[in-house]
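Missing here: one protein chain of the complex. Every other protein chain is in place.
The block that comes next holds chain A.
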Amino acid sequence: MPRIGVYICHCGENIAGAVNVEEVRKYAENLPGVVVARNYLFMCSDPGQELIKQDIRNGLIDRVVVAACTPRTHEPIFRKTVEDGGLNKYLLEMANIRDQDSWPHWHDKEGATEKAKKLVASAVAKAAFLEPLEDRFVEVTRASLVVGGGVAGMFAALDLANMGYKVYLVEKSPSLGGNMAKLDKTFPTNDCSACILTPIMVQVGTHPNIELLTYSEVESVEGSIGNFKVKVRKKQTYIDWDKCTGCGDCVNACPAKVPNEFNEGMDNRKAIYIEFPQAVPKRAVVDIEHCLSCAKRTIGTQPRIHSKTGEPILAPCEKACKTGACDRSREYNPEGEIVELNVGTIIVATGYKVMDKAPFKEYSPQSPNVITAMQLERILSATGPTEGHFHRPSDGEKPETIAFISCVGSRDKRYHTYCSKVCCMYMLKEARLIKEKYPETNIYIFFIDVRTGGKDFEEYYNYCRNLGIKMLRGRVGAVDELPGDRLRVRAYDVDLGAPVELEADLVVLATAIEPAPDLDELGRKLGITCGSEGFLKEMHTKLYPVETPVKGIYIAGCAQGPKDIPESVSQARAASSAAAVPLTLGKVIVEPLISEVNQRKCTGCGTCVQLCPYSAISLVEDKGRSRSKIDEAMCAGCGVCAAACPSGVITLHGFTNAQIHAQIKALAC
C-alpha cells in the first residue's frame, strides 16, 4: 500500500486568497493512501521543501503530491526535493490549484475550495499508481543553428562561435545585416549604423566556426534538443558564388529595373543585384522573376552564334562578368539546393518588418511626400537613394516643414494593439539629425504620448525639445494634398485644447513594427508558437524570456517583440548563453516520460507507425513476425500511439492507463 504525503501551498495570498487551504488539507488527510497532509505559506521555499524531505527521511511517506502552482516552473523544483529526500523523483504528482483554480475562480471562494479538493483527490489517485522511472541521457551535437542574420542573430552566432561551437547562420536575404543595415544613425548615442554594424558583419562572415547560409530558408526541422535535424533550402542565385567577387560589373550592365527593397522602394535596383554596397557576403544574385533573359539567353540554354562574327551572342550580364561567375549556359536547379544540418540547439532571430503606409488612407499615402520613417532613414543615409542629401521624393526640394506622426498602425485596434516601442525614440532621432544639420527646418512631432523609457533616453528627449523640435500631444486626424506638393496636416493640440493645422512639405509616418513575414509558418516547423500579436512566445515573460516551450529552441531580438538595438543585442547574448548550456554539458537529460511497446503482445498492425508525428516508430521483424519498435531518442512522449493501439499494448510512462483512469475516477466522484 503506497503511503502518500500531500503538501498544500498558500502561495502567499495567490492560492489562500481564494481557497480555504485548511479545509482542503483536512479533506486530503482522509483520502485513501494519504498518511500525512500539510500546508505551508510557500511550499517551494527552503523550509517548505524541508517539510517534504523530513517526512521522506522519517520513512513516513513514499509518494508525494504537491498542490501548488504550475508544474511548468515548479515541477523540476519539487522533483529535486523528492530526490534529495531519498525517493525516485518521478514519485511526485502536482495539482495546479493556482492557475487552474484560485486565479480563474478568485471571486468564488467556496467553489474554488471545492475544486481544489477535486484536483487534490485526482492527483492523489494517480500518485497511488506512480512508478519509479530512470532518466535517459542523449549525446548532444555540439553545433547550433541561428535563423536570421540581423544584429540579434549575428551576435548570437558570434558568441557561440567564440565559445568554440560550430554555428550555422541561415539568412533569407542575400546579405547579413537585417533592418539595422538600413538605418542612418542610431539612438541613443547617434553612432552611424553602418560604422558599428559592418565590422560585425565582417566578423561573422569570416569566423572559422560560422558557416554562413545566406539566401537560404529553413525547410523542415526534426528531432529534439541535442539532436535536431534541419533541412535548409539554399535558394538559387544563378551565379557561381565561388567565382563571384562582387565587383558589380554585371549589375551595371543589366537593363532590367526592379523596385529596390533595400531603399524601401524609393529607387530601382537591377534584375541582377548585390543587396547593398556593404553586403556580406558581397555576391550577386539574379532575381529570375524580373530577369528579361536578354539576347534570348534563357538560363540553361546554349547561346546563339552571331552569323557574321561567329561569336556567341551573350546577355549583357554574362558579357560584363570577367570571372565567369555569371554563366547562363549552366543548368541551374530553380529549386536551389537542400542541405542537411545536425545541431544541438537552435536560436530564432528573424526580426521584424515595418508596416507599409498604404492602409492609412486618412494620411494621403498616394502622395510621394508622405513617407514611412524607414524610408526617411534611407533618405538620410549616405548609401540611400539620395546619397544622404535631404530631398523630398516628389521634386528633390529640401523640405522646410516636416510633420512626424506617431503610433501609425500601433495602439490601433484596426492593425496592432501593441506599442511598437521604438518609434518614439527613432522619431526624435530622425528629427534631431535633421534639425542639427538644418537648424532652420520646422519640425513638428504629433504624439499620443511620448514613451522614452530607457537608459539615457529621457536626456535624449529633453535635448530634442531644447533643439526646438515642436512636440504636440494629439494624433493627426488627416493629411490632405494641397497644390504645389504641399500637405495639410490636421490635428487637435490637447495642451492648447484647440484644433491645429499645418502646411508641411514632408509627412513622416512612424509605422508599426510587425513580425517578419511567414513567422507563424517557421514557428510551426519548429513547434513553437506565436502570441496574439504574431511575435514568437517566450516560455515565461520574466524568468525564461529567451526559452520556448520546446527545449533547445531559443528566441532573440524583434522576433520576440518590438525592441531597440540595445535590447535586441542583450537578448541575443542571453539566448546564446542559454543555447550553449546543453552544448557545454555534452549530454541532455531526456525525461523517461516516453512510450514503450510490449513487443510480446504487439500484433504488428502498424497503426501506431502511421500516427507518430515524430517518425519514432517502425516495424521490425522478430522471429518471422512483424512488431512495432519505438526509438527512445526520437519519441517525444506525446502519447498518440498509446491512445491508438487497438491491442492496448503501448504504455506511456508517467501517464499509464491505470494512472489516468484513477485520476478520472477521482474527479467523477
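The criterion applied here is as follows: a contact is a pair of C-beta atoms (placed from the backbone, for glycine too) under 8 Å apart; a residue touches a chain by one contact, two chains touch by 3 or more; residues count from 1.
As a convention for this text, contacts and distances are computed from a predicted model.
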### Task
Choose one: "Phosphate transport system permease protein", "CoB--CoM heterodisulfide reductase subunit C", "Copper chaperone PCu(A)C" or "Protein-glutamate O-methyltransferase CheR". The correct choice is the protein name in UniProt for the chain not shown.
"CoB--CoM heterodisulfide reductase subunit C"
## Note on the structure
Contacting the left-out chain: of A:13, A:436 or A:503, that is A:503
### Query
Pick from A:142, A:243, A:319 or A:473: which residue touches the chain that isn't shown?
A:473
### Query
Which residue from A:187, A:352, A:390 or A:444 sits in contact with the chain not drawn here?
A:444
### Query
For the full complex, which residue in A:206, A:268, A:329 or A:462 touches the chain that was left out?
A:462
### Residues of chain A (touch criterion as defined above) contacting the omitted chain
401, 442, 444, 462, 465-466, 468, 470-473, 493, 495-503
